[in-house]
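The block underneath contains the structure these notes are about, expressed in structure tokens.
With one protein chain removed, the remaining protein chains of the complex are shown where they sit.
Take a look at subunit A:
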Amino acid sequence: MSAILIFLAVIAGIVFWWLSQQRLMAKPWLEEGPTGGFPATAPSSLPAAKIGLGVFLAVVGSLFSLLISAYFMRLSIAQLTRTDTGLLPTPNLLWLNTGVLVLSSVALHWAQVAARRGEMDNVRAGLLLGGVSAFTFLAGQLMVWQQLSAAGYFLASNPANSFFYLITGVHGLHVAGGLVALGRTGAKAWRGIAAVRLRLSVELCAMYWHFLLLVWLILFSLLTGWAGDFVDVCRALLT
């Protein structure tokens, strides 16, 4: 359960940092007045949707941390019993997919910058490129699944395979869910809504995409076994 505890420690850090700005030492029974004159404790000026997405990403992060924790526990059992290595071969296609997902994230970042500047053409191009490359990523992931099962690595043949399919599947579903939101943003963009009003939607999409890219990079390094090697190297250095 180390992964989830590290994740929760990060969340706890954010929460306590935020709480520390909220004057928890105040003595509210002594203070009277409309605002108490403490603007820092008013609601933040960020739009509610952005904070909502932030909270949602914490939930998603928790889910993936738990899956990673479960995977680690499973790996340690495999190492104890020496039943299997706990790893699958890494099809080269995964590298391409990773590249495509990076491209998708970059495109949406570009769209976000363009939306701030009010350049509608670039917004549309960025959204389109981001959407198409995310679709390509999903198709690529499906092809990876196909290659693996053609090579005899089926979902249920051993726990390492099960984790690979489960984790990539959950990640893919989150990308697919993001595509729905991206589609709605795109529809707004093509209907010709002013860039100012579109900006929030585009920013939310970009934020979600960056997060999913980060998650993917972590998952990718785990599933290929680098993270394990890295931990081993650190351990060797420490002892």
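To be clear about the criterion, a contact is a pair of C-beta atoms (placed from the backbone, for glycine too) under 8 Å apart; a residue touches a chain by one contact, two chains touch by 3 or more; residues count from 1.
Quick note on the criterion: contacts and distances are computed from a predicted model.
Per the UniProt record, the chain missing from the shown structure is "Cytochrome c oxidase subunit I", taken from the list "Spore germination protein", "Sugar ABC transporter permease", "HupE/UreJ family protein" or "Cytochrome c oxidase subunit I". Listed residues A:196, A:217 or A:234: the one in touch with the omitted chain is A:196.
Across A:25, A:150, A:180 or A:237, the single residue that touches the chain missing here is A:25. Residues touching the missing chain, restricted to subunit A, are 1, 4-5, 8, 11-12, 15, 19, 22-29, 31-36, 38, 41-49, 51-52, 55-56, 58-59, 62-63, 66-67, 69-70, 73-74, 77-78, 81, 83-84, 116, 155-156, 158-159, 162-163, 166, 170, 196-197, 199-200 (touch as defined at the top).
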